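All protein chains but one are shown at their positions in the complex.
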Amino acid sequence: MKRLSFFRESLAHYQGASRARKLVILLLSVAAAMLVGSVLILAVGANPLEAYYYMLIRPVTSISSIGEVAMYFTPLLLVGIGVAFAFHAKLSNLGGEGQMLFGALGMTLVGIPPVGEALGMWSLPLGILLGILMGALWAAVAGFFRVRFNASEIVVTLMLNYIAKQFISYVVFYPLRSGAEPQSARIVASLPKLYEGSRINWGVILALLLTVGYAVVIRRTRFGYHLRALGGSRRAAEYSGVKKNRYYFLALALSGALCGLAGAVQISGNTMRLMEGVAGDFGFSGIVVAMLGSLHPAGMVIAALFMALLEAGSMTMQVRTGIPVSFTSVLEALIVLFILLGMAISAAQSKRKKVSKT
Amino acid sequence: MKRIFSLAMALVLTLGLMTACGSSGDTTSSNGSSAESGAAAGERTTVTKIAVLLPGSITDESWNQTAYEGLQQIEAMGYETAYTENVGSNDMEAVFRSYCEDGFDFVIGHGAQYGDACCRVAVDYPDVNFFITGNAPEDVPAEELPENIMFADYRECEGAYVCGVVAGLMTESGKVGYVGGGNNTTQQSDKNAFIEGVASVNPEAEVKSVITGTFDDSALGKETAIAMMEEGVDVILQTCDHTGLGVLEACSENGIYCLGYTTDQSTLVSDGLCLTSMLIDIPTMISSQIDLIKAGGYGGQTFPGLHDGVVSMSAFSDKVPAEVAEQVNAIIDQIKSGELVITPNYSET
Partner (left out) sequence: MNETSLFSAAFLTALFSSGVRQSIPLIYGSVGDTVSERSGVMGISLEGEMLFGAFFAYLFALRSGSLWVGVLMGAVAGMLSSLIVAVWSVLFRQDQSIVGIMFNILATGFTNFLNRMIFGTSNANISIDTFQPIAIPGLSKIPVVGEIFFNQDILAYLSVVLAAAVFFVLRRTKLGLQLGAVGENPRAAQAAGIPVYRVRVLSYMFCGFAAGVAGASLTLSTVGTFTEAISAGRGFICLAIVILSRWNPLTALVASFGFGSIQALQIRLQVQGSALPYQVFVALPYLITVLVLALAGHNIRAPRELGVPFEKESR
């Protein structure tokens, strides 16, 4: 597990360090990020306190704004656990965007009339299933290239993003176009809401359940064990009879399946139509979730919540304070970078402590 | 086992947080908009705070920047304004809702792609007026469209048609070019109207068109224009924001005529090579909407164009001979008077 050895170790150290100390270091790093951010906010002539209030607190003060956080949380978590499967096998899936787009296409194909009308409510579960399948198939292309040609999955998944984007652009412009605007028709059945008066929907529950599923698969099944063994040491894994190629292929396909689901949820819970750009930046920010959460299921839930808060919050901040979007993204990036720094420092601290003990 | 437990804890906490916050905030959100905007329910005849959603960046010297600068003029008239750039399809609804929650009583989506999300939001905020600069979603029956949205598919294609006429008259090689950024209704109808305009005055002329697939890659835009020049193209219309800036740069460098888009782009090109620009008058458009709102019963569909002054052409550069200018002005007058009707054509040619 070389690639992730640091994360595993840091997590171990993290669990070893005193809880209070960890928390203090993390809070300090967030504070440091906010301090640096304040200087920049002052430079654009806004009030830092007000800006931070809208970024970090306002989004959790009403049900409708929490619903907006959830709109980011669901795809972030799904893509996060998706890429985490691949990371366990030491594979980098940078193609979350493309896989999401194909998942979205799957949902749309089943969801829009005439198929959607014929199926009624059933178009929702079937659409989600087709979305999962198409996401998995698109990732399986990368898996096939990796297994058959030993072609780097990093490059193939990245290139497949560009191709998927153009393919979706074609699809909404020609075969699925509904009306003048290049977008599909509206899907018939959307994800039911959890609360009326908010956009939060059952996608959240689905994502959380799948996180539990992820934990079980990775920790309790032969498949998960082999996957981790393969990520740890290819040779050792092969000695113990793990069919390397099969697992590479499966890990990527599974990864794509979850990204595909994220795409299906975007359609059925957010945009209701297929159009260009429905995948947003989740392909990349999902990787951040996986890494920030150290591939740990609970860690990823927390990381996804945090990232979602930042995304929704920076939107709120932009709207309320007039600070441009390009600037709020600088703040977001700063905060994540400082948290990484805090994680590194607290890991080093607890390690030093351990060394001094022995 | 311990880990599974900790995971379960995290889940419970997450859900707990969501429900707890949910129940406490329930009451404030439902009436938040009307309380903050101060408008009497159902009347919708006041405008104090105006917000605009833009698909791209405000420095593109084009579609988005025009809207941004127009908004600033509106602000100078005493309104409170706000804008959000780069609003992509997964953020649309969130941004609309944010503005409504914040008490904005006039929210504008600058582009037809915002229509569908706006329909969903408008139902929840009946006291807010919405304005979409594009068609209503065609597959939604007219009676299902919320009453508080005005769809204005302004006839940008009339300007593009005039650009086509200019290009058709000015080309010496008989080859003109169109560079587009991607596919949306505006781009498509501009392209088709441009081709139509060229053909109306110069049936032999050939229109070469390239869609670059990006609105941000100015270097690619420049190479695209160069590729066109190699084929003998000598007048180019671009409608692709940042990518288009590269096109203008190439025209400027190689002494090829170009046509400006949405804003007067003649300052970006040397020697008067920018023959004319089609202009979109955002302040006029917004302020005319404000008048309509104040008159009451705002909503529906409208198609402003050259006739209404929302679309217009900038002054011709000194490269345009007087007789060409005369001919073009005659066509502009024909469109204004309704003698010549340009119907937007959204299909791929």
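Which chain is which? They are A and B, in the order written, and residues in each are numbered from 1.
The rule is simple: a contact is a pair of C-beta atoms (placed from the backbone, for glycine too) under 8 Å apart; a residue touches a chain by one contact, two chains touch by 3 or more.
All values reported here derive from a predicted model rather than from experimental measurement.
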{"item": "Contact with the hidden chain (one of A:156, A:191 or A:315)", "value": "A:156"}
{"item": "Among B:227, B:292, B:325 or B:340, the residue in touch with the chain that has been omitted", "value": "B:227"}
{"item": "Residue among B:171, B:186 or B:218 touching the omitted chain", "value": "B:218"}
{"item": "Residue numbers in chain A that touch the chain omitted from display", "value": "2-7, 40, 43-44, 92, 94, 145, 148-152, 154-156, 158-160, 162-163, 165-167, 169-170, 173-174, 284-285, 287-288, 291-292, 324, 326-330, 332-334, 336-337, 340-341, 343-345, 355"}
{"item": "Absent-chain interface as seen on chain B, which is shown", "value": "57-61, 65, 68-69, 177, 183, 206, 208-214, 216-220, 222-224, 226-228, 230-231, 233, 242, 245-246, 248-249, 252, 267-268, 348"}
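In this section, only the chains that are shown with their structure count from here on.
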{"item": "Residue ranges of chain B in contact with chain A within the complex", "value": "3-4, 6-11, 14-15, 17-18, 21-23, 25-26, 28-30, 32, 51, 57-58, 82, 84-86, 88-95, 97-99, 101-102, 112-113, 115-117, 120, 134-135, 137-140, 182-185, 213, 344, 346, 348"}
{"item": "Touching residues (chain side chain A, partner chain B) in the complex", "value": "60-66, 68, 70-71, 166, 169, 173-174, 178-183, 185-186, 195, 197-200, 204, 208, 211-212, 215-216, 219, 266, 270-273, 275-280, 282, 296-298, 301-302, 305, 312, 315-316, 318-320, 322, 324-326"}
